[in-house]
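One protein chain omitted, others in place.
Coming up: chain A.
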Amino acid sequence: MARYDRAITVFSPDGHLFQVEYALEAVRKGNAVVGIRGIDIVVLAVEKKSTPKLQDSRSVRKIARLDTHIALACAGLKADARVLINRARIECQSHRLTVEDPVTVEYITRYIAGLQQKYTQSGGVRPFGLSTLIVGFDPYTEKPALYQTDPSGTFSAWKANATGRNSNSMREYLEKNYKETSGKETIKLAIRALLEVVESGGKNIEIAVMTQKDGLRELEESEIDEYVAEIEAEKAAAEAAKKGAAKET
């Protein structure tokens, strides 16, 4: 199959676009990202790989704001992400200019996915090596939304999803434990899912929360530490309860 993976516009005999699949590999090597849609809140949680001591951590924000009501986190090639995010931001403003209305989450997701698809069907370019999780609130219905796009250019809406490193185990956890929640419960669910694959602690996790009223808010490290402590305590309590029950039987 090696002969069919040089140019992305070439199909292999069994119908694969190898360049797109290799791009998905790049995503699988990227940092873990979790997105959860609650009743009136959306949460994005991203793994923060250890920052070098001399690096200014404020310049490597992993969660990007596309507009006042839409945020994006991605896993994969960060440089590609920067380009895609810039194009999406311009499109958000251009839409506001031409129809005097903010974009819906679905619209901007469709735009980003369309861009990613375009680069799988052109000569001389390679696909964007990233999958994105896009969250936001619909400006008309005020309902929260979570969408995912991938290097092939497909997109779909999710109640909760994960991408990047070990996304399968995170998704399994979410499938087992997802409930429609709001407020703190949603945040804790996101952290719990991320902690399945990430070292515990506020300095390894970056979290952003968006509500209809207050827009996007990044949580402070101390806040995250508090949540993590709560979760650990809950876990310990659950373990103790299990052990206690086992002893009794």
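The definition used in the following text is that a residue touches a chain if its C-beta (ideal position, glycine included) is under 8 Å from a C-beta of that chain, and two chains touch if they have at least 3 such contacts; residues count from 1.
We adopt the following convention: contacts and distances are computed from a predicted model.
S.K.: Just go with whichever of "Cdc23 domain-containing protein", "Proteasome subunit beta", "V-type proton ATPase subunit D" or "Small ribosomal subunit protein uS2m" UniProt uses as the name of the absent chain.
M.R.: The correct option from "Cdc23 domain-containing protein", "Proteasome subunit beta", "V-type proton ATPase subunit D" or "Small ribosomal subunit protein uS2m" is "Proteasome subunit beta", the UniProt name of the unshown chain.
S.K.: Identify the residue among A:19, A:104 or A:120 that touches the chain left out of the display.
M.R.: Among A:19, A:104 or A:120, only A:104 touches the chain that is not shown.
S.K.: With the missing chain put back, which residues of chain A would touch it? List them for me.
M.R.: 98-101, 104, 106-107, 110, 140
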